[in-house]
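Here it is, the structure in full.
For this depiction, one protein chain was excluded, whereas all remaining protein chains were kept in their positions.
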Amino acid sequence: MNAVKTYFTGIWKGIFTAMIGMKTTIRHLFTPAVTIQYPDVKLKLPERARNRLYVNIDDCIGCDQCSMACPVDCITIETIKSTPDQDLGVTSTGHKKRLHVPVFDIDIAKCCYCALCVYPCPTECIVMTDVFEFSEFERHNLIYNYSRMTEAEIAEAREKLKKAEEEAAAKKAAAAAKAAEAKPEEGSST
Amino acid sequence: MTENKTLPTEYVTNPDEIKTSIGKTLRTDEMIINMGPQHPSTHGVLRLEVVLDGEIIVDVIPHIGYLHRCFEKHSEHMTNYQQVIPYADRMDYLASMCNDWGYALAVERMLKIEVPERVEYIRVIMAELQRIASHLIAIGTYGIDLGAFTPFLWCFRDRERILDLFEMTCGARLLYNYIWVGGVSHDLPPKFVERAKDFCTYFRPKIKELNDLLSFNEIFIKRTANIGVLPADVAINYGCSGPMLRGSGVNWDLRRDDPYGIYDKLEWEVRVGKGEMGTIGDCWDRYMVRVREMEQSVNLIEQALDKLPEGNVQAAIPKRIRPEVGEMYVRTESPRGELGFYIISDGSTSPYRVKARSPAFVNLSVLPEISRGAMIGDLVAIVGSVDIVLGEVDR
Partner (left out) sequence: MQELLTSVLGDTVLVFVVLAAMPLLFILPYALVTIYLEMKISAHMQDRVAYMRTGWHGVLQPVADILKLLQKEDTIHSGADKTLFRIAPFLVFIGSYASFAVLPFSSAYIGADINLGVFYLIAVSSLGVIGILMAGWASNNKWSLIGAVRSVSQIVSYEIPIALSILIAVMITQSLNLQEITRFQEGGLQNWVLFGGPLPLWQKLLLMPFTFVTFVILMIAGIAEVNRVPFDLPEAESELVQGFNTEYSGMKFAIFYLAEFANMFVVSAMTVSLFLGGWSSPFGDFMSGPLWGVFWFVTKGMLFVILQIWIRWTLPRLRVDQLMHISWKVMTPFLFVCIFAVGLILVL
């Protein structure tokens, strides 16, 4: 008897639940859609959205904090010390710039969009924008070079640094030589 | 098949012999079929070698490792403990908040720091929202595996609301890097509380709709009840956790039994499978545990939103994380089960060893046990009910 009962309840439940399901779907046929017609209509991303990186190179003081914080090593920074006679200016946050930044490359293909580089920056020059449509045809186009120093400027800065170092080295050598001279004199005078 | 060395020999060399009427014998052999790494069902790159006798499964051998990305090795080479968190996100990419929290909790316990109460509340809200999102995917893809295409899209529509909430808070939709060691990266934005409450009121009727369409549909019940029955003692012996364990009737939930955060201050119930539509521990029970857990998560979120205290969420984030030499194992309840992090520190600023005990990996190990004797059509239902994420299985 139990088998007969399960047989008939199975049939009844099958049809009944199918009808309930169909009622649910037909109701949805008349509700408005929740999708938008991208790319004609684009949603506005929230202000904290983390997408493509942007570096305001004028504010960069070359401290290398972002590059050290990056977990996938996608930021490459090279700096050249500036000599005291060069005035690189002040960033918008009030920091004095002391380093030239000839190379500031971000390989956005490697970037994992974790924003760990944004937090340590003292001048807040590296930010995550809300741009997410930046596909390229060639992979090397995804390496963004933010530095705006020309070859001539880089060469000039290196020259100046080399000269300044040489002068400093020469001064040091002269001072050491003088000190070496002074010692034997003292030694011999006693 | 070229990889016979992985098969136990008894299956390959034990054919049945059938005597036909004219005296000849027909050898029947088992067929070995590959449900290869490229699956139409959306579980990721998992290779299942299925040994079939006609339509009945004799053995299932899962082959994993297609998504191995050396998370544990990478963590040893990071310059500090905070840098590991983006990597931990990517393990179980459908439940990133819970990964972050597990790891951050482990490091916090090693450093013996206490986080502000506001941070704890925020973490619970995020983890429960993440639990709902993850279960929505599990339910949606389960429906699609069984041929019901519509619930999948409805689940994703609801999940979009949750991802909008996350994007509002931390800027990312899937891999958040939000829960840091000692706090969270951003405080909640101004409109978060009211939008989250709106979401809760929006979502409750959707669960009812889902039940109408899928859970109590007779065809769905016929496909999942009494299939893949996992007895409670087998589940415990294999180390299953999460909805797999609760579906088998074992009343064990780490949020209540090994509490972390402020779960002990909120009121909620643990949902356990009762064998309503078939035996305890079948696929339907596991599926229904997930649906009911979503309801409980909504309760938790509403309570936490009401009780949210004020505070500075970044007060306890340490400048330098340098735990003393030692080891720590911390387990949390991720949507898939018990997610454990075992960290060994050698006194420097980067970890010596990070091991992640992934729940999906352990749950997957029970697959051969529960699918013996089922048919091929059932295998899809069983794999779907285990709810694996290959990022977590392979790390």
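We just call them A and B in the order they show up, numbering each chain from 1.
Just so we're on the same page, a contact is a pair of C-beta atoms (placed from the backbone, for glycine too) under 8 Å apart; a residue touches a chain by one contact, two chains touch by 3 or more.
Everything quoted here is computed from the prediction, not taken from an experiment.
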| item | value |
| --- | --- |
| Candidates B:E128, B:D145 or B:E338 - the one touching the absent chain | B:D145 |
| Residue of B:R47, B:K222, B:K265 or B:K355 in touch with the missing chain, whole complex considered | B:K222 |
| Hidden partner chain, residues of chain A it touches | 7, 11, 18, 21-22, 24-26, 28-31, 33-35, 37 |
| Missing-partner contacts on chain B, residue numbers | 31, 33, 35, 39-41, 55, 143-150, 153-154, 157, 213-214, 217, 219-220, 222-223, 375-380 |
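Assume only the chains that are shown with their structure count from here on.
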| item | value |
| --- | --- |
| Residues on chain A engaged by chain B in the complex (per definition of touch) | 10, 13-14, 16-18, 20-21, 24-25, 28, 34, 45-46, 48-50, 68-69, 71, 112-116, 119, 128 |
| Residues of chain B defined as touching chain A within the complex | 78-79, 82-87, 89-90, 150, 154, 157, 160, 167-172, 175, 177, 185-186, 189, 209, 212-214, 216-219 |
